[in-house]
Structures are given as C-alpha cells and as structure tokens.
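The complex appears here minus one protein chain, its other protein chains still in place.
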Amino acid sequence: MKTISVKEAAALIPDGASLMIGGFMGVGTPERLIDEIVRQGRRDLTVIANDTAAPGRGIGKLVTAGLVRKTIASHIGLNPETQQQMLAGKMEVDLVPQGTLIERIRAGGFGLGGILTPTGVGTVVEEGKRRIDVDGKTYLIEIALRADFALVNAFLADYRGNLYYALTARNFNPVIAMAADTVIVTADNVVPVGVIAPDHVVTPAALIDYLVTNA
Amino acid sequence: MKTISVKEAAALIPDGASLMIGGFMGVGTPERLIDEIVRQGRRDLTVIANDTAAPGRGIGKLVTAGLVRKTIASHIGLNPETQQQMLAGKMEVDLVPQGTLIERIRAGGFGLGGILTPTGVGTVVEEGKRRIDVDGKTYLIEIALRADFALVNAFLADYRGNLYYALTARNFNPVIAMAADTVIVTADNVVPVGVIAPDHVVTPAALIDYLVTNA
Amino acid sequence: MEAQTIIAKRIARELRPGMLVNLGIGIPTLVANYVPDGLNVYFQSENGLIGTGPIPEEGMMHPTLTDAGGRPVSALPGACTFDSAMSFGLIRGGHVDMTVLGGLQVDAKGLLANWMIPGKMVPGMGGAMDLVTGAKRVIIAMQHTAKGKPKILEKCSLPLTSVRPVDLIVTEMAVISFPEGRATLLETAPGVSVQQVIDATEARLAIPGTIPDMCL
Partner (left out) sequence: MEAQTIIAKRIARELRPGMLVNLGIGIPTLVANYVPDGLNVYFQSENGLIGTGPIPEEGMMHPTLTDAGGRPVSALPGACTFDSAMSFGLIRGGHVDMTVLGGLQVDAKGLLANWMIPGKMVPGMGGAMDLVTGAKRVIIAMQHTAKGKPKILEKCSLPLTSVRPVDLIVTEMAVISFPEGRATLLETAPGVSVQQVIDATEARLAIPGTIPDMCL
C-alpha cells in the first residue's frame, strides 16, 4: 500500500477506465476523489455502482460533467440527468437487479466465474443469458464483474490500510475492494495501526493499493 | 427467537437430521450442545462442517459416539476415527474443497442455486458435475447446500439474538446461520441489547430461532 | 381516512412478532407508523440496516446513517448494519418474512409489474426483483386505480418484476389474495361495496360467500 495525494490518485485513472465506486445514493462514496476526477476531467469512463446518486452528489457529479460513457447500476431513478443522457443516447446504461449486481461484483472479487440466481427469470433481465435448472428450480447464470479501479470510502483506515466502515456507508465498499485491479481508498479518519480491532476490520490492508492522504 | 435450555435444544434434533456445525478444528463449535446430543444419543445424523475436529473435541465427539452416518467436510485428516469409519464403510464421507464447501453453504443461505468455481476442474472433484465456460475459462457448477439445523457458537449474543464472533472462532458460523431451516445458538456470553454495536453484529437476531441459555 | 392511511393501517395488521420486514419507498414506508404497540418487528433497509428508526431530531443526524433513498434515519437499540451482499442474501435467501412494495400493475394470477414504463420511466429495478423473488411474503400496497383506470388487470402490459406471484394486494378499496393462482377478493374497505371493487378491477375476481370489512 502507498499513500498518495488526491491529485495523484485521480491522475492514476486514464480515459476509458472502468470504475467501481462505493456508495448508496452518495452515502459512502469517496467524494473528494470524485471532485478531483471532475476537476481534472476524464473521457469515456465506465461506472459500476449501485446507483448514480443525484445531481451534485457523489457519482452524480461525474454524470453532470459528462465523463461517463457507460453505467452499470441497479437504480438511476433519483438522477434525472442519467436518465436524460440515457434517453438521448449519450450514455449506455445497463440496469441490473441490485442483488444480482452485488453478487456479480463479489464473484469477480472472490474468483468465481459467476452465480446462479432466481432473480430475473422470466423477465427482460433474462435476455441473452444462460438458464440452468438445479433440483427442479430455474436459475439465470449471472457472470462475474470486475473493474480497472475500485474507488472506496471508509470511515476509518489505519496506517497500513485496514478499513472499517460506518453504518449504512458500508454498502458496496468492501465488495468492490475485492474486485478491481487497483484499489484506491479515501478515509474519513486515518488512525494508527491497532486502533481498529482485528474483529472489526472489514477490508484487510493487503487488498489496498493506494490510501489517499487527508492533506 | 426463543430462549431454550441445552436439553430442550438437543431434543429438537430428530434422528436422521442434517446438521451444519460451526467450528474449525473444534474452535467455534457449540461444545455444550454437542455434549448434550451425545448424552441424549441420536442415529444417522448428517454433519456438514469444515472438518470433524479430533477425537474428544467438538464434532469428533459425535463421530466417536457413532451418531454420524454421513459427513460433508473439507478435511478429516486430524480425526483418525472418521477415516476408520469411512474406510470400514460405517460412514459416508463427501470431501469438498474448503472454498467450494463454504460457497455452497453460502449459496444455500443467500438464495443462490450455486456458484461457478475454477477449483476442482480437471481433478476427481469434477466427477458428476456440470462444467461451464465463461469468457474462455472453465468452471464447475457447484450447487447450493442447506441443512435442517445450524448449530452455531458465538462469543457474544444479545437478548434478542444478535451475534458477535471472536477472532478465528468465526469461521463457518455466520455462514451456516443463513443456510438452515432452524438455527440454534450457544453463546460464550449473553449480553444486553445494545452492547454489541450495530457495525459489530455479524449475524442479525432475525436469523436466530433458538438461543441456548447458560443456566 | 386517506387512501394511503387505509392501506398502511391494514398492512400493519399483517405484522407478526419477530418478523424481518422490508418496506419499499412510497406508501409502504408508512406501514412503519402503525406497528401495534409492543410488537417487536425488524425493519430492514436494503442499503444495509436492520433496526431502522424514525428520522432523528435536528442536529442528531449522521451522514452514514440513511435509508435506501439516502435520507437520514435513526437506528433502534439492537440494530445492525452490513454490506450489500449480506443485505441481498437476507432478501434473496428467504430470510425477509415480508416485503411491502408499490405496484404499477398486478395481473389476475398475482404477477407484478412495478419497475419501468418503457420509453417513459426507466428508474431501474433496484432491489425490487430480488425482493419479489426472494421474500417469504410479498404484499403490494397501491391505489386501486390510476387516473380512474384499473391497475389490477387480466394481464400486465408492463414488463414483469418477477414470475413469482405476490401474496396479497392491499388498496384503499380492497384486500385481494391469490389462492390457487386466482385473484380473490378477501375484504372490502369500510363503505366500499363488492360491486364497486369489481367495477374498479379489470381482472376477474373470485368472490367468496362472505366478504368482511377491512379491520383497520
């Protein structure tokens, strides 16, 4: 793990990169990093996240700035700009049931090729996917999802990069931290090693590539 | 959730029941409940667990008492009695790679039909299983596993049944707590509601059917 | 009584001790206001919380404690939090005893459409597909009609949420369930006649001999 400034962190991300971004309606999103990506400007990003938050908040800022070419999310209903860009053909949007999305990301991070889920069987979600029967019940094969970068926000990070999340800001964060080639973390608080008890560390330091300094 | 004595808890389990049992080499196994099952005696149990511990310890006690007809586990190497009973044809043993076993149990508890894993491809583990290719890589389809009962040990349980596990005694416990029709818990310590912080509860109370009293 | 209040109060009577309950946004959220005194139920918020409490007072909100819409909530004693994989394991794995969701259309067999209107409104399914597929009991809370047109139809014209039928529909006019896969009128709201329900419903309803008033 390396510590890095927010400017350096954003500079790691090239045009066209795929980004998994933590947060649920902006709660638990690495806001400082998002702001810096918008400031530096990027083209053709792919965003994989639960939602696109709302204009002016979290991932919504990337959408407003026109940096996103494709979104894979479960919900875009609270960001009218995402819907407008989608309907205008400016952004491709792949809508995935939330439970399927998080399991596909988990599979990508846990070395699984995918999972068998009953969700979506017999609906439009099924299109183009393989079905399989197990013990008389039908499932869709939903395949693993990975990204170039995971942008993670934690409540606490220790000097080595062990992470602790607070309350509902946990959401997608610990799962995406497993599923990307490069993991970049912003933390609300950076604390000495040992402050987070072993049982309370949710993401082990060994998974983290870069911890953004608070300077 | 109901509180229950250890005698009543063991009495819930009929002959022939399938039991998922927490613990890794006996660490994190609900020892008091195992002792009481041995005392009451049962026939033809199916045990699903990481291992069968060692003679005189955890699941090893069920094996020694001759209560187990079938074991699904990843490792029996430290319990010679399990190996003897298997080689003598007294016990059926289904050996499953540890990562596959825990994912199959998780799938059972998380409403998935199964998972795609590269583990076991091209080995004897593959026999009788479906293979599937995703993006040019081959996986086995490993199907979900559930049980009649989960026997869980926690370090802390609050009055409602929220559970906290200590250190390496966590292992299979929170996963099996999702994957059985009836979940029975023994806790090293029972504490008031609120003692376990929301972020530190690993198994939510709503999953627990019976909490064994310490009386 | 307002339509929403009738629906929420009636659904609250379906709550049982110890249930894990997921409430969707809109009318379903109101059900939490009518939990019978002394009844311990667990409300799940799918963004990662069991034990959701009311909106905290001014100055007591925390940016990391919110509902699925990102709005501040509080947590009750005994609450617990978890990641989204666990949240949907609870939902898809059948651990959620009851979910209450809004509906755009429900058909005569109980199939639900509630997540998109092609070309008009494409918010995404969020957790709805997993909830309808995985929860033990699915209750739809909705107005009986929209702009005077029935929402309970012979067949849904909108894309389905799941092929798993819902268990109960509660509207401001009626309670409808699906024994043997057929829409059946169970109760009418106070002051609403059976004929009024039939007239406001496109799906053919089975009508048992006795139709009691909703208990509110």
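Chains here go by letter, A, B and C, matching the order in which they are written, and residues are numbered from 1 within each.
Here is the rule we go by: contacts are C-beta pairs under 8 Å (C-beta built on N, C-alpha and C of every residue); 3 or more make two chains touch, one makes a residue touch a chain.
Because the structure is a prediction, the values reported are computed rather than measured.
Contacts of the undisplayed chain with the visible chains, over the whole complex, involve A, B.
The omitted chain makes contact with just one of the residues A:1, A:38 or A:134: A:1. Note that of B:16, B:122 or B:192, the residue touching the chain absent from this view is B:122.
Contacts to the hidden chain, counted on chain B, fall at residues 24-28, 50-51, 53-54, 57, 73-78, 83, 86-87, 93, 95, 97-100, 102-103, 106, 117-125, 155, 165-175, 202.
Residue-level contact of chain A with the missing chain is found at 1, 106, 109-112, 158, 160, 162, 178, 193-194, 196, 198-199, 201, 204-207.
Here, only the chains that are shown with their structure count from here on.
Ranking all chains by how far their C-alpha centres lie from the centre of chain A, first place goes to B. Distance between chain centres (mean CA atoms), chain A to chain C: 29 Å.
Centroids built from CA atoms put chain C at 34 Å from chain B.
Centroids built from CA atoms put chain B at 32 Å from chain A.
Within chain A, contacts with two or more other chains are made by residues 103, 117-118, 165-167, 170.
Of all residues in chain C, those that touch two or more other chains are 49, 75, 81-82, 85, 88, 91-92, 133-134.
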